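With one protein chain held back, the other chains of the complex are shown just where they sit.
Labels for the chains are A, B and C, by order of writing; each one numbers its residues from 1.
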Amino acid sequence: MKEIIFHGRGGQGAVAGADILADAAMRDGKYSQSFPTFGPERRGAPVMAFTRIDDKPIRVRCQIYEPDYVIVLDSTISKTQNLTAGLKPDGSVIINTSSTAEKVREEKIVTQGKIYPIDATSIAMNIIGSPILNTVILGAFSAATGEVKLKSLFEAVENRFSKVVAEKNNKAMEEAYNVVKGRKD
Amino acid sequence: MNTRKLMSGNRAIAEAVKLSEVNVVSAYPITPQTSIVEYLSEFIARGELAAEFVQAESEFGAMSACIGASSVGARVFTATCSQGLALMHELNYVAAGLRLPIVMAVTNRQLSQPLGMWCDHSDAMGERDSGWMQIYVESCQEAFDTVIQAFKLAETKEVLLPIMVCLDGFILSHTSEPVEIPEQKEIRDFLPAYKPDADYHTLLDVKKPLAAGGGCPPAFTMEFDYKKYEAQEKGRELLRKIDEEFGDAFGRRYGLVEAYKCDDADAILVAMGTIVGTAKDVADKLRSEKGWRVGVLKLRSYRPFPKEEVLKAAFGSKAVAVVSRAISYGLGAPVFSDVATAMSNVPEKPVLLNFIAGMGGRDVDKKGLAAVFEKTIKAAETGKIENEVEWVGLNKNLVGG
Amino acid sequence: MKSTCGDKVLVSGHRACPGCGAILALKHALNALGKNIIVHVATSCMEVSIMGGGVFPKGEYPLTCPSLHTAFETGGAVVSGMDAGLKALGKREGVTLVAIAGDGGTADIGIQTLSGAAERGHDFIYICYDNEAYMNTGNQRSGTTMPFAATTTTPVGQKKRGEQHIQGRLRKDMPAIMAAHGIPYIATASIAYPADLTKKVKKAANIHGPRYIHIHSPCATGWGFPESKTIEIARLAVQTGAWVLFEIENGELTVTQKVAQRKPVEDYLLVQRRFKHITDPEIAQIQELVDKKWKELGLQ
Partner (left out) sequence: MSKPYWTKENFPITPNIRNPAGSLAFKCGQWRSVRPVLDEKKCTKCGICVLHCPDDAIAKNEKGEIEINYDYCKGCGICENECPAKALKMIIEVAEK
């Protein structure tokens, strides 16, 4: 089983992101589960959301304490929260930043795990025209981890949004995917 | 063709209500139930569900409206939790006494005070003895399937009691996972339209006038109480049967309980709702890592209480731990009392352990459940318990204990 | 003599007290509506009279229409559910839904469900029979109890002079509260004026939406007068102006029973045991409140 924690601020789409990832994993033929932090959600306040992906039915329903992956929509949250608390030793962090992996580590924004930086904000602004970060960063997640197929993410987005909105989001998602993929290869 | 969709527990409930083709939904918003009635309102607005929605002025009004609608022959659904369910309390007894087959989803939530909107089972426990049946579900799929089963069971002539489908607030109501949704026709074949009989049901029909809900002198009241008792007893058998029929039609069966690896178990953990799934994972881990023979017994049907199934699962085990998400102040925990009652006339019974966990949304994690198993295995070995009531995850630094 | 029900909705053999005002209110109202009605009766004297414990075993039910009792405070919500249920089943046509409750069930404990049903605009007639206290439980004060009236919870003693609610009001003004909901029809009525009452109920039956009829129904036992005087006392309430007969149709108020020579209110008060302790200054206070209400209604 793979466990993923999303960090974001209310309004950035962490909860929807966790849902889209779970939906895409289902479309990959896997079992999945997503859930928000249980509490009142306020715009701007730090929020977490969670996704589990497995090859067999998922029964566990407690919180995630030792994630395999952490997805960070807003790196400023690191000022108040340890973003990688409990992260598995071989875990990875996909973080929205215009900076490099080295800098992110140097500045102690992320203190452990393999770091995949992605400038999701710029991509979102350029392609979608607004700072919608969840779909963009999922493109990077797909490229970095291979836990979910890009095609399935496309489908999940198409299922959720209108045609026009889905097209823009998927274009931005693909761009992020290619950026990370290009860097990896 | 089934469709497989990712959806939350609340969405699964709403989809099932839609496919049950209810006539009336009456409810009042409360967290975390709200999205159920929002989805249903959307279905109605889009013309996907031909039902009347009455957003009452309170949960009290909602249950009253449900009773009114059911008493003229409508198939009726409502949903609530916590303070809302407590506010309905008076009318819950009326609905059961009038023998109206209303189905209600309860997104289990704590009761104030302290104020909070997180999961525990205090709310539904308060309605335990109202005559309503209570079924606790573990997954979004089970939530969907149970609503369909519940309408069928409630409307069965030998039962005619309202049913609560209980799902853990947030932990299930707001968790999304893949759910198989059958076609409308398949559901309709399994659950035909509700057709009350004016000579038997509480049915207000100007062509066959009756007076319903009036007074009854002491000389007859106990007989009607007995009728409700009998309906729950028969309902136990009928839920088994309906669950089988459902399995034949849709390929999924749940039983009144699920006995997970209980056959050879020395120690069994009994729980309801979402704790069960986590406990199964923990049991598997303990079996493979420590070689402990542990099992999990999920209580799905809580009222009627699955006495035979509990005894069968516990037979041969040495210790049984009941993990309750509710408290009976001054005694212990309601579910423990129920399990103990089921075993009261068994000559050689296992040691019983009473655990309180997950109150007010306290996460019931793997570590906590592993500790429960450890204590239970120890009790299985020694035949003794350390404490009469154990609080899982309690911050003892703050309160002692 | 042979008994037949004919078109009657309420027949003989009910268990109301001799000389009961409330059962007269029901007799006139229900018979005016006819049999195609479904009635919800809130917990009250009338519920007990119609379907109390003594009625069940032998099935001695005095109505010829279906009726339901659920609880004390549920009337508005239950008929809302009936309205929705019948609509959803395609059976709404030709059936009038009626909620019956006493003054306590209406003005006090049941005001929330009534308000909700009225505000949502369900299609029903609400009948409040007002005997100005909780008579079913033995005469405790309600929101419509008049000032200085002695009840078992507002007894008269050295420190208390009977009912003492806030100054400036005869009673909780339910018709005005219902008028504030903007519903299409509101009427007050009295059992002493059955023609007026029947006419209003029949008029209401031909209007759709929430309709509210408040019927003044004296109680011989609770108020303390001979049971033969029920109509006389009800008539005195109207003749002294303590109860005014009017209707509000689409916001337009019309007084239906004008009183040419208004009698002093003491004529009404002094014939009731509940006011036997009343002093002249107290009578004057009530008279003032009656005068004020008349002025509000544009009467002399």
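Methods note: a contact is a pair of C-beta atoms (placed from the backbone, for glycine too) under 8 Å apart; a residue touches a chain by one contact, two chains touch by 3 or more.
The shown structure was predicted, so the numbers you read here are calculated from the model rather than taken from an experiment.
Colleague: Taking the whole complex into account, name the chains on display that the unshown chain touches.
Modeller: In the entire complex, chains touched by the missing one are B, C.
Colleague: Just name the one of C:Ser228, C:Thr254 or C:Thr279 that touches the chain not displayed here.
Modeller: Here the residue in touch with the unshown chain is C:Ser228.
Colleague: Of the residues C:Pro57, C:Gly138 or C:Gly251, I need the one that contacts the missing chain.
Modeller: Within the whole complex, the residue contacting the unshown chain is C:Pro57.
Colleague: Any idea which of B:Ala231, B:Val351 or B:Ala379 touches the chain not displayed?
Modeller: Going through B:Ala231, B:Val351 or B:Ala379 one by one, B:Ala231 is the residue touching the chain not shown.
Colleague: List the subunit B residues touching the unshown chain?
Modeller: Contacting residues on subunit B, toward the hidden partner: 97-99, 160, 199-200, 202, 208-216, 220, 223-224, 227, 231.
Colleague: Considering the entire assembly, which residues of subunit C contact the chain that has been omitted?
Modeller: With respect to the unshown chain, the touching residues of subunit C are 1, 3, 5, 8, 10-21, 23-24, 27, 51, 55-65, 194, 220, 226-232.
By definition in this document, only the chains that are shown with their structure count from here on.
Colleague: Tell me the shape of the graph of touching chains, choosing from line, ring, star, complete and other.
Modeller: Looks like a simple chain-to-chain line, open at both ends.
Colleague: Could you work out how far the Cα centre of subunit A sits from that of subunit B, in whole Å?
Modeller: 35
Colleague: CA centre of subunit B versus CA centre of subunit C: separation in Å?
Modeller: 43
Colleague: Enumerate the residues of subunit A that touch no fewer than two other chains.
Modeller: In subunit A, no residue touches two or more other chains.
Colleague: Along subunit B, where are the residues that touch subunit A in the complex?
Modeller: It comes out as residues 4, 6, 32, 117-119, 138, 168, 170-172, 174-178, 274-278, 280-281, 361, 363-366.
Colleague: Using the touch definition from the top, list the residues of subunit B that touch subunit C in their complex.
Modeller: Listed in rising order, the residues are 23-24, 26, 50-58, 60-62, 64-74, 76, 90-91, 94, 98, 202, 204-206, 208-217, 219-220.
Colleague: Would you pull the subunit C residues touching subunit B in the complex into a rising list?
Modeller: Subunit C residues touching subunit B: 35-38, 40, 47-48, 50-57, 61, 63-71, 73-74, 76-89, 91, 95, 112-113, 115-116, 119-120.
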